[in-house]
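A single protein chain has been omitted from the complex, and every remaining protein chain is retained in its original position.
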Amino acid sequence: MSDHGHSTADSHDGHAEGDFAHPLPLPMLFGVFGALVFLTIVTVAQANYDLGSFDIAVVMFIATIKAVLVGLFFMHLAFDKPFNLIVFLSSFVFVALFVIITLSDANMTSEAFENNPNDAPPAAAAEM
Amino acid sequence: MATIDSVTTSTDAHADDSHGHDHDHPSWLAHHFDTPEQQFDSGKLGIWLFLVTEILFFSGMFCAYAIFRMLRPEVFEGCSQFLNTKLGAINTGVLLFSSLTMAWAVRCSQTEEHKKLVALIATTLSCAMVFLGVKSIEYSHKWGMGLLPPGSYFYSAANEHPTAQQLVEIHGFSESMAYFLTNSLYFICAPFALVAVAVLVWLIVAKVSGNAFQYACAKPLLVVALSFFGGVGLGMILESGGEHHEGEHVAAAGDHSDAEHGEHSGDDHGDSGHSHSIASDHSEASADEDGATMVESPLGDDYAAVKLLAENETNTGLKDLVAAERTQQSIATGKVLTDPAASDVGISTVESEVNTPRQAGVFFGIYYCMTGVHAIHILAGIGVLVWLLIRAVRQDFNRQYFGPVDYVGLYWHLVDLIWIYLFPLLYLIR
Amino acid sequence: MSNATLPAGARDPGYPTERENYLTNSSGILSWMFTLDHKRIGLMYLIGVMSAFAVGGLLALAIRLHLLDPNGWMFSGAEANNIYNQVFTLHGAIMVFLFIIPSIPAALGNFLVPVMLGAKDVGFPRLNLSSFYLWVFGALFFVTALFSSGLDTGWTFYTPYSTTTDTSVILATLGAFILGFSSIFTGLNFIVTINTMRPPGMTWFKMPLFLWATYATSIIQVLATPVLGITLLLLIAERTMHIGIFDPEFNGDPVTYQHFFWFYSHPAVYIMILPAFGIISELISVHSHKHIFGYRFIAYSSIAIALLGFLVWGHHMFTAGMSSLTTIVFSALTFTVSVPSAIKVFNWLATMYKGSISLTTPMCYAISFIFLFTIGGLTGLFLGTLATDLHLHDTYFVVAHFHYVMVGGTLIAFLGGVFHWWPKMVGKLYNETHGRIAALLVFLGFNGTFLPQFVLGSRGMPRRYATYDPEFAFLHQLSTFGALLLGVGLLYAFVVLMVSLVKGRRAPANPWGGVTLEWQCTSPPPYYNFERPPVVGDPYDFHNLEWDAENERYVTTEPERKLVPESTPEEVPVHAGGQK
Partner (left out) sequence: MTFPTLLADTNADFWFPIQGSSFAEEVDWVYDLILYISLAFFVPMMAFMVWCLFKYIKARGTKAESQISHHTTLELTWSIGPSVLLVWMFVQGSISFLDMRTPPEGSYDIGVQAFKWGWTMDYGNGTFHPELHIVKDEPTKLSMRSTDVIHSLFVPAFRAKKDIVPGRYNYMWFKPTVASEKISDEALAKLKKQNEGTTWDYDKVHTIQTEDGERELQVTPEGYTFFDLYCTEYCGKNHSEMQTVVVVHETQAELEAWIKANSSRGPIPMEEWGELLYARRGCSGCHSVDGSKLVGPSFLDLYGSQHALTTGENQLVDENYVRESIIAPKAKVVAGYQPVMPSYKGQLSDDDIDSIIAYLKSISSNAPTQPAGAEAESEEESAE
C-alpha cells in the first residue's frame, strides 16, 4: 500500500489540489534536532559557572530558544494557521498574568511569613 | 415544506459514521463535517486548545515553584545538588530525540510512507520508555534516601540509606511502607515487567495463530516494552557513576552533622519522645542523655537536613533557626523555669509548634509534583501512541486523513516542551 | 403550508415525523446512553443538572430552617454545628460545581449551539458525550463523599482547614477535578464548533448573542479550569503526602492556595453568569419583537467580561493579607468589570423601549432577571470598594450579593431559557398562566430570602454561622420564610413543565416569533438539524414574521432565501479556505 503513495512529499503547495498536508522537509527536522541538542549541552555546561543572579535568566533564555524551535518547526506553528498560533500564545499571556501577580504578591508579603529565614518577627511594620 | 425532505432515509442518528445521506463521505470523514479539511482544521484547533489547557495546568506548579524558590533560594540550591544532572541531561536528549522521530512520523503519515511511520512511532514509544526507566532509577534512589515531601522526609546525612527496620523504628513508618521505600525500584519495575511479558505472550500467540496484523502490532510493542529496562540499565550505570561525586558532598556534610550531634545531643531525632532503642549509632550515643526529653523536636525528622543546609555560611536564617531550636528545647523540657513576668513571652513572639519549617522537603514536594505530573503525561502519551501504532499498522492514515498523528505529535511535543523547562529549573540550579 | 388566511409566501417548517424527531428516531435506553446527538446529550444534561439543583435546593432549605432560631432549629444535639457545616458546604459545592457551571452552557448550550449556528452537530460529538459522563462521574464522587464522611470545608476548600479536617475532602476534590474536565471539554467543543462549523453566511456578527456569550464562556472554561485542576491536585497531594505548598504546618502558605483557587473561581463566576446574559439578550429581543439594541456592544462586552474576569480574582482576598499594592490594584480592576455588565443592562432596557412586548413566561423571567441582576451588580460595588469591603467581607452581605447574581441572575435566566426553549426541546406548550404565577412566586420568594440578608450583613452578621446572636433573629426568620416561598415557586414551575409533557398542546415551530435558526426547524428539531446548511440573515430582523392567529404560531413571510448555491460559492467560507 505504501507504494500507492501520492508522492505529494515534494509538492509543498498542496492547497492547489485541495490538499492541506504540509510535510516538513527532513533536513529541517534534523537541523532543528541538532540545534536542540547543542543548546542542551550549552545549558548543562553553563551550569558549572556561577553567573550569580543572571543564572536563572540565562537558563530560561536558553530554554525559551529551545521551546521556540520546537514550537515553530516540530509543532509546525511557522506554517500553521495564524489563529492557532494566537491561541497557543494567548495561553502564555494568562500564565504570565497568573504567575506574575501571585509571585509579586508573595514577594511583597514575604516579610510577614513566620519562617522566612531572614526575619525575626517584624517589629512594627509601617504597613501591614 | 410541511415535511422535510423525505430523501433522508438514514437509519439512526446516533450511529455516527453510518450517516446515510452523505454518500460522498469517505469512511474517515465524520458525518457532521463537509470536507476533510474542515475536519482536520477542527481537530487541529481542538488539540491546540487542549494544549492551552495543559499549559495552564502546569502553570500552577511553575507558579508554586517560583514562589518557593523566591522565598527560599538557598534551600532550592542546596537540594538541587541531590539531583543527578547527568540523568536529567540524558533524559532531555532522549525526549528531544523522541520529538524528532514524532515530527518525522507526522511527515510520513502525510506522505503515506506506512512502514516508516510504524517504525518511527515505535521509536518514539521506545524513547518514552527509556525516559521512564531512567526516571524510575532517580525516584527509587531518592525514596530510599528519604528525600521525600515534607510529610515523610527522613533524609539524614549520617545514615544515607537506612534499612527498612530503621525506618520503622526511627521514623515511624509502617512496615509495608518501609519495605516499599527500601525496595521501590522493584515495585516500579514490576508493572512494566508484567506488560513486557504480556506483550511477549501476545506476540507468540499471534505468531502461532498466524494473525499477521496482530503479529505486526506486537513486534514493535515488544521492543517498546523492553526499552524500559534499557532505560533502567542506563540509569543505573549513570547513577553509580554519579555516586562518587554525590557521595563526597554528602559525606562532607555528614561530618559536620555528626560533630553537631556530639555537641548538642539533646536535640536529636524527633521521635526520641517515643524513646525505644534507637538503632542508628549516633542516636544511640545520645539516647541516655535524651531520657528526660519529653518534647518532640519541632523540626522533626528533617532536622539533620536543616542542619546540613545551615552549614552554608550564607545561610544565616537557618543558623538562627537551629540556635532558636536549641533554646526552645531547653525551655520546653521544663529544665529552665521561665518566669513569664521576666521574659515576657507573648503570643507574637512564641514559636508556634505547628509552623515548624521542614525546609528541605518543600523542594522535593515540588520536584515530585512537577516531574510526577510530567511522567503521568508521558504515560498518557504512551497510551495514545500505542493506539496510533496499531492504526498505523492498519494503514489508516493518508494525506487527507493524518489528523490523529498530527494531534498526538503536537501533544508529544508539548510534553517535551515542558521538560525543556523542567530540566534547567530543577537540575541546574547553579 | 396550506393556510388561506396568511399572506402569500408564508412559510413554516411544520411538524417533524416520528422518524425525524430527534426524541423518537431511535428508541431504547442504549440509544440514549450512547447517543452522539448534541440535542439528546443536552437533554440528559438538563435532567442531570435539575436533579443536582433539587438536591442543592433541599440542602438550602435545611440551612434556612436551621437558622430559624438563633441556637439552631433544624439540627440538634452535639453534632448540630457539624451537620450544619456539612450541609452548607454540600449546598455550595453541589450548586456551584454540579448545577450552575454546567446548567446553561452544558444543558441549554449543548442543545442550542449547533442549531443556532446552523451546524449538524458540535465539532467533537464523542468528546461531548464523554464530557457528560465525566459530569456523571464527578457527581458520583460527590454523592460518595456525602455518604462516606461528608464534607465540611466550605466549597472553597481553603487550606489548612481542608488538609486537616477528617471529612472526605479527597473524594470531593476528585469529583470537582473530574467536573472541571467535563467543563473544559464542553468549552473546547463549543469554541471549535463556533470557529470552524459556521455555515456560509454566518459571519461573526450574524451570530445570535447567545452564541457570543457561549463563546466567551468557553474561553474562560478552557483557560481557567485547568488551574482549578492543578490546584485541587496539589491540594490532594498536600493532604496525602504533605508536599508543603499550601499547608503552613509543612512550610506552605494558605494565601497562595487562595490565589490559585480564585484564579479559577473568579472567572468561574463569569462562566456562570455570561451564558445567562446570552439568554436574556435572546429573550428580551424575541419577546419584545424588536431588534436587539446595540448588538456589537453586547457582543464585545461579553468578550470583555471574559477577559477582564481574569484580572480581578484578588477581590475575594482583600482581608486575607495581600500586600496593599496588590489589594488596591485588584480593587481598581474590579471596577472595570462592572462597565461591560452595565452596558448590557442598558441595552436590554433600550431594546424594550418602543417594542411590542408579549408578557410570556420567559419574558417574566427576563424582567425578573434585569431587576435582580441589577441589584446583584450594584451591591458588587460595595464589595469592590476597599473600605466597605473590609466591613462587609465574609458577612451575609456577600451571601446576599452572590445569590442575587447567581440565583437572581443565572438561575432565573436558566429558568427563562428553559421556558423559552421548552417547546423547541420537547415539542409541547405549557400553560402560560400557571407559568407566570410560578415566575411571580419565584421572584417574590427570592427577594424575601435575600433582601434581609443585605441588612444582616451590613449589621455584622458573619456568614457560615450555625448559631447566631439573638439580635439577628428577626431578619433571619424573614429570610427563612422567603426561602420557603421560593421553594414553593420553583416546585410550581417544575410542575407546570411536567404537566405540559402530558397535557401540553403540540408546539408549532415558532411559538414566540424568534428569528434565530432554531425557530426555522421543527419543534422538536429533526435529528440532523438541517438537511443542508441554512442561509443566514440578521438574527434579530423581525420584519418578515407574521402572527398566524388560527394556528397560534409565527410564520415567515420572507421570500425563501436562496439556499447554498449549487456551484462553488464565490465567498469561500472560513473552514474551506481560510480567511479570504
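Annotations for the structure displayed:
The chains carry the letters A, B and C, assigned in the order they are written, with residues numbered from 1 in each.
The rule is simple: a contact is a pair of C-beta atoms (placed from the backbone, for glycine too) under 8 Å apart; a residue touches a chain by one contact, two chains touch by 3 or more.
The shown structure was predicted, so the numbers you read here are calculated from the model rather than taken from an experiment.
When the full complex is taken into account, the listed residue touching the unshown chain is C:F293, out of C:F177, C:W212, C:F293 or C:F310. Within the whole complex, the absent chain has one touching residue among C:W32, C:F75, C:F371 or C:F481, and that is C:F371.
When the whole complex is considered, the residue among C:L61, C:I170, C:I328 or C:V488 that touches the unshown chain is C:I328. Touch with the chain omitted from the figure is made, among C:D37, C:D152, C:E238 or C:E282, by C:D152.
Here the missing chain is touched by one residue of C:I47, C:L390 or C:M498, and it is C:L390.
Within the complete assembly, residues 109, 112-115, 121-122, 124-128 of subunit A touch the chain that is not shown. Contact between subunit C and the unshown chain involves residues 70, 78, 81-82, 85, 152, 154, 158, 160-161, 164-166, 248-249, 251-255, 288-297, 319-321, 324, 327-328, 331-332, 335, 338-339, 342-343, 345-347, 349-350, 352-359, 367, 370-371, 374-375, 378-379, 381-382, 384-391, 393-395, 455, 458-460, 462-471, 473-474, 540-543, 546-547, 549.
Just so it is clear, only the chains that are shown with their structure count from here on.
Mean C-alpha position of subunit B lies 38 Å from that of subunit C. In terms of their C-alpha centroids, the spacing between subunit A and subunit B amounts to 20 Å. Among the residues of subunit C, those touching two or more other chains are numbered 195, 223, 227, 248, 251, 253, 256, 260. Residue positions 81, 83, 90-91, 94, 98, 102, 106, 113-115 of subunit A each touch two or more of the other chains. Interface residues of subunit C, counted against subunit B in their complex, comprise 1, 11-17, 20, 22, 25-26, 31, 34-37, 40, 119-127, 184, 188-189, 191-193, 195-197, 222-227, 229-231, 233-234, 237, 241-245, 248-253, 256, 260, 522, 526-528, 531, 533, 575-576.
Residues 1-5, 8, 10, 12-14, 16, 19, 21, 30-35, 37-38, 41-42, 45-46, 49-50, 52-61, 63-64, 67-68, 148-152, 354-359, 361-362, 365-366, 368-369, 373 of subunit B touch subunit C in their complex. Every residue of subunit A that touches subunit B in the complex is listed here, in rising order: 1-2, 4-9, 14, 18-24, 26, 29-30, 32-33, 36-37, 40, 43-44, 47, 50, 55, 59-60, 62-63, 66-67, 70-71, 73-75, 80-81, 83-84, 87-88, 90-92, 94-95, 98-99, 102-103, 106-107, 110, 113-119, 121.
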